[in-house]
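After this line comes chain A, so read on.
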Amino acid sequence: MPWALSAPALLLFGSLLLVPLALTTVLSFHVFSHATGVQDDFTLAHYAAVLGDEYYHGIFWRTFWVSALTTLICIAIGAPEAYVLSRMRDPWRAICLLVVLAPLLVSVVVRAFGWSMLLGPQGPVNQALQSLGLGPVRILYTEAAVIIALVHVMLPFMVIPVWTSLHKLDPAVENAALSLSAAPFTVLRRIVLPQVMPGILSGSLIVFGLSASAFAIPGLLGGRRLKMVATVVYDEYLHELNWPLGAAVALLLLLANLVVMLSYNHFVERNYKKSMG
Partner candidate 1 sequence: MSFLTLANLTKFYGANCVVNDLSLRVDKGEFVSLLGPSGCGKTTTLQMVAGFAEATSGSIVLDGRDITHASANSRGLGIVFQSYALFPHMSVFDNVAFGLEMRRMPLAERRERVDEALAMVHLEPHRTSYPRELSGGQRQRVALARALVIEPPVLLLDEPLSNLDAKLREEMQFELRHIQRKVGTTTIMVTHDQTEAMSISDRVVVMQAGRVTQIDEPFRLYEQPQSRFISGFVGKANLIEGRVADTGAQAIISAGPMLFEVDGVGLLVGAAVALSLRPERIRFVAAGQGRLDGHVSARFFLGSQWLCRMDTDLGELAVVCTNGDARVPAEGERVGLQWSGDAMRVLR
Partner candidate 2 sequence: MAKNSPLALAFNACVIAFMLAPLLIVCAVAFTPENTLTIPSTHLSLRWFKAVFAHADLVQSFWNSLWLALSAATLATLVAVPAGLAITRHAFAGRDALNALFLSPLVIPHLVLGIAILRSFSLIGATGSFGWLVLAHVVIVTPYVMRLVVAAATGFDRSCEQAALSLGASHFTVFRRITLPMILPGVAGGWLLAFINSFDEVTMSIFVTAPSTVTLPVRMYMYATESIDPLMAAASALMVGFTAAVMVLLDRLYGLDRILVGGK
């Protein structure tokens, strides 16, 4: 019975997820030349190119450190924000939570475009900086712009798991610590933070993964010269028509994603399973 009920979904996912992924894996091993296009012969040349070429190293490295920095900033802003929100009274709490999370439902293109206006040479940010005498600063088309916009898009993904973690906390536990003469900051550090760690880790995983594979934001805010993994794949596919190479890059990204996820799971299992269940 359950198989009958799951059949339509299984058929759909099998044919439009599993099969395409398999085909793409095969594709990444196909030969490509500008003259003849994609051939059916197999080669490891594309993987060799990506793993060996400095150019691609640079792209992966940039993608990595941009994503890592974004993740750290999201933790630094998102976790405290979730905490502040959890201590608000209704109706403010509901309103603020909504304002922080609702941008999730607006297309990333719109948000990226908004940032390109804000951070542009004539944008409000530069105007404010100029009025402070700090001269026009080039933000747009640098990593800084990409990071700022990524933080904006990814912040809800950090707030949600931390918020969920905070909700599971028994407020009486904090009170117990206070009654035992702990200072408020100590309570935060020794009582709240350890319990919220799984939420922070979960959020970090999501933020890092999404940042590493982000497309629209590096595309609109990074400009033609600032490439990240997703925009490189786009170039290979739509401009160079070198699908096998693009596939290789994308699959390496997927692999990196999976490795990060598995190590996270392993880490959480080991350190938090006993205490958190």
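Inclusion criterion for the candidates: all candidates are chains of the complex that A comes from, given by their letters.
Basically, a contact is a pair of C-beta atoms (placed from the backbone, for glycine too) under 8 Å apart; a residue touches a chain by one contact, two chains touch by 3 or more; residues count from 1.
Quantities reported herein were computed from a predicted structural model and do not represent experimental measurements.
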Original post:
For chain A, which of the options 1 or 2 is its touching partner in this complex?
Top reply: 2
Original post:
Taking the complex as given, what residues does chain A use to touch candidate 2?
Top reply: 1-3, 5-6, 8-10, 12-13, 16-21, 23-24, 27, 77, 80-81, 84-85, 87-89, 94, 96-118, 120, 122, 124, 149, 152, 155-156, 160, 163-164, 171, 174, 209-210, 212-216, 219-220, 229-230, 233-234, 237-238, 243, 246-247, 250-251, 253-254, 257, 261
